[in-house]
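Just one protein chain is left out here, and the rest sit where they should.
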Amino acid sequence: MGNMETVLFYGFAATALAGAAGVLLSRNIVRTAVWLLATLAAAGGFYFLLGASFVGAVQLIIYAGGTLVLIIFGVMLTARDPRVSFEPRRIEIAAGALVCLVLAGALVWVFLGTRWYQSPIAQRDGQGIARLTSAQIEALAPGVKDRLTDLDAEGTANIGRQLLSTYLVPFEVVSLLLLAVLIGAAYLARPRVPASPKIGSGAGPKEGRA
Amino acid sequence: MREHGQPITTPGLVIPDPVNYDIGREKVVETDSDLRTEEMLINMGPQHPSTHGVLRVMLRTDGELILEATPHIGYLHRCAEKIGENVQYHQFVPYTDRFDYLAAMNNNLAYAMAVEKLAGIEAPKRAQYIRVIVAELNRIASHLVMFGTYGLDMGAFTPFIYGFRERELILDLFEAACGARLTYSYVTIGGVREDLPEGWVRKAGEFLDYFQPKIKEYNDLLSYNQIFIKRTANVGVIPADRAIAYGLSGPVLRGSGVKWDLRKATPDLVYDQLEFDICVGEGRMGQVGDSWDRYFVRILEMVQSARIVRQALAKLPSGDYRAKVPRLLKPPPGEVYYETENPRGQLGFYIVSDGSPVPYRLKARGPSFCNLSILNEVAKDCLLGDIPAILGSIDVVMGEVDR
Amino acid sequence: MSELMRIGLNHYLVLGAVLFSAGLCTMMIKRNAIGILVGVELVLNSACINLLAFSRYCTGLLDGQVVAIFVIVLAAAEAAVALAIFLSFYHRFATVDVDRGDKLRG
Partner (left out) sequence: MIAHIDYIPFFSWPEWLEGLIVMIAVYLPFVCLVAMFGIWWERKVSADIQSRHGPMRTGRWHGWAQSPADGLKLLAKEDLIPVAADRPLFRLAPYLSFVPAFAALVVLPFSARFIFVDMPISVVFLFGILALEVLGVILAGWASNSKWALYGAMREACQIVSYEIPLGLSILVPALAAGTLSLAAIGEQQGGGLHQWLAFRNPFLFVSCFVFFIATLADCKRSPFDLPESESELVAGYHVEYSGMRWVMFFFAEYAVMYILSAVACMLYLGAWYDPFGIVLWMEKAGYVWSSAVIGAGIIIVKAFTLVYVQMWLRWTLPRLRIDQVLSTCVKVLLPLACVNLIGAALWSWLVPAGWAQLAVQVLLTVIGTGGFLFFVGVLVRAMLSRRQGLRLTLLTPWHAIPVAEPPPGPEPASNG
């Protein structure tokens, strides 16, 4: 019997790939968004598997609860397009598929062919994170030793610490960016005309007579 | 097909001014060529919880914003006026019950008074007092329904039960008087159908003792609720001049601050011998003529009606409860138009007699019908949630609109 | 076989690569602007998976997680702006078909 991680990984992988395939192949844009939900949820599962439970929870809150709602919201607002199904041309499909297959193959080839650096902190047994012995910690480089963290219990607190120390500048930039986005999105989506057109287009009565 | 990317240009639209409609001088509105809103047509009704029956309102919406609300009526049309031309005068009384079925006593009254005027009959004093009593009690009952359903429209469920709880006691009184709880046919030509039973007066007094303190409870529960005020104040404002121009009447007119009540303006029955005030909207929570004002005028009218009933019960004389009216009534040829103040406004009957036992022409002016006509103007540029607030405050009864 | 069953860095990298390609393909074939946005989200997610996988299997530090959080936050911001643009686009062209929006008229 394989261990839990294997089973969960393949389960999540199947969900994520099914979701991705659905996104790719679905014609209906709302269904595309629902397939995306599957991928996002599975990605959240991966984050939990990778020991980044905080990122996983953030993924659920922001991505699934926020961004996806926003996307579906956008779909509903723009769904009254007469051309509901956007049929891509065959040549487009062929080109896209070709490029992507080549790209995927190249990426996989590169990934599998590379010997990645493995820091001693990341060495762990099958069941979880190996706690380093004090001797191993002493042996680490000083820069790494200061930032030594566990990936579980204290991980969230350390993420916070890093955000406000090592990553302070990006953090501030992102907060500024969010503010800009807030204002920009509100500006872009503002009604172009005063939202009280006092004209009757006659649609109502006509509909009534029919 | 226009080329893609070109803005839609709507040709100039002709909008007749509903009041000063002048065919030679139609107002042409040029639409902005940049105007592109996402419009959606929604059918509100005829099966919808807050259209109070089978009213159908076509909503042209832009998201939550209502651009236009067009009422479509006729789902409850029963040819009442045509029937009136084919039945004898007495026989039409039950049909009037079905006009505004929440205020059947008042409908009976308006019709009976019209026929009485046509035929030159005068009801005895006792009958007049009884008529005032039942009419005002029915006004309370009708306003209680409005209070309850308006709460329901605003999402508060409890006022509905409270309103109906008290209304039930009024219906008990009516049942004791005439045997029916909804369609009374109690007020007939020449008086009332039967005299009040023993103990009725005392019991009506007890009801008033019970009912009058309840109005404070209603105000605490709904009228002065902050959310309710936010939902209704400044919503669906009808200025006084528009209200008059559209021929509104009743609490809808008085809600706009117009001090007009037929019971004071042309006092019939014994209203001139009873003390009461005309309640008008004062804009206490917002502008004069908003939905809250229209709602609150009804609450105040319940107080006044209770006052009237108390006085009338005290003054109720003994004597005949009905004048001598021949069974086959043949009014002299002529025509009459008579209006009374119903809970929803002025109910008028126009009757033409050719001297035969059936009317030559019978026409009714339903207050709900006229009041509903302003919906198109008021329910514009409001939000979807305001539609029940406006519709409920106009308080139409479809039986009367469609007749 | 045991190589497949024992989950390691390569599993995540391959998965990320496949998701990335799927996202890219979505961006290429979809003509609906929102569909393209969905493709972008796929790509960002695959990047996140890679970040976290490297963080766990290579460095053992939290940098990957911190950057992943940045990515998620920025994806949300990007979606908000993109949707605002699409709405604006939709108001102007009455479609979200990106191939139609090539007029460049202000």
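Letters A, B and C mark the chains in the order given here, with residues in each chain numbered from 1 onward.
Following the convention adopted for this analysis, a residue touches a chain if its C-beta (ideal position, glycine included) is under 8 Å from a C-beta of that chain, and two chains touch if they have at least 3 such contacts.
Note that this is a predicted model, so its numbers are computed, not measured.
Q: So there's a chain missing from this view; which of the remaining chains does it actually touch?
A: Looking at the entire complex, the absent chain's contacts are A, B.
Q: From the list A:24, A:42, A:72 or A:174, pick the residue that touches the absent chain.
A: Per the contact definition at the top, the residue touching the missing chain is A:72.
Q: Pick out which of B:71, B:84 or B:151 touches the chain that's been left out of the picture.
A: Going through B:71, B:84 or B:151 one by one, B:151 is the residue touching the chain not shown.
Q: Would you indicate which residue among A:18, A:34 or A:163 is in contact with the undisplayed chain?
A: Answering carefully, the residue with contact to the hidden chain is A:34.
Q: Touching the missing chain, which residues of chain A?
A: Within chain A, the residues touching the omitted chain are 1, 3-5, 8, 28, 30-31, 34, 37, 41, 44, 48-49, 51, 53-54, 56-61, 64-66, 68-70, 72-73, 76, 127-128, 152-153, 155-156.
Q: In the complete complex, which positions of chain B touch the hidden chain?
A: The missing chain touches chain B at positions 40, 42, 48-50, 63-64, 90, 126, 151-158, 161-162, 165, 169, 172, 176, 188, 190, 195, 198-199, 202-203, 206-207, 209-210, 221-222, 225, 227-228, 230-231, 318-327, 383-388.
As a working rule, only the chains that are shown with their structure count from here on.
Q: Nearest whole angstrom, what separates the Cα centre of chain A from the Cα centre of chain B?
A: 58
Q: Let me have the rounded angstrom distance from the C-alpha centre of chain A over to the C-alpha centre of chain C, please.
A: For chain A versus chain C, the centre distance works out to 6 Å.
Q: Which positions in chain C are in touch with at least two other chains?
A: Within chain C, residues 91, 94-95 contact more than one other chain.
Q: Note the residues in chain B that touch 2 or more other chains, in rising order.
A: Where chain B meets two or more other chains at a single residue, that happens at 36.
Q: Quick one: in the complex, what on chain C touches chain A?
A: Residues in contact with chain A: 5-7, 9-15, 17-26, 28-32, 34-35, 37-39, 41-42, 45, 48-49, 52-66, 68-70, 72-77, 79-81, 83-88, 90-91, 94-97.
Q: Residues of chain A touching chain C in their complex?
A: 2, 5-6, 9, 13, 16-17, 20-21, 23-24, 29, 32-33, 36, 39-40, 43, 46-47, 49-52, 54-55, 58-59, 62-63, 66-67, 70-71, 73-75, 77-78, 81-83, 86, 88, 92-93, 95-97, 99-101, 103-104, 107-108, 111-112, 116-123, 126, 144, 147-149, 151, 155, 158-159, 162-163, 166-167, 170, 174, 177-178, 181-182, 184-189, 192
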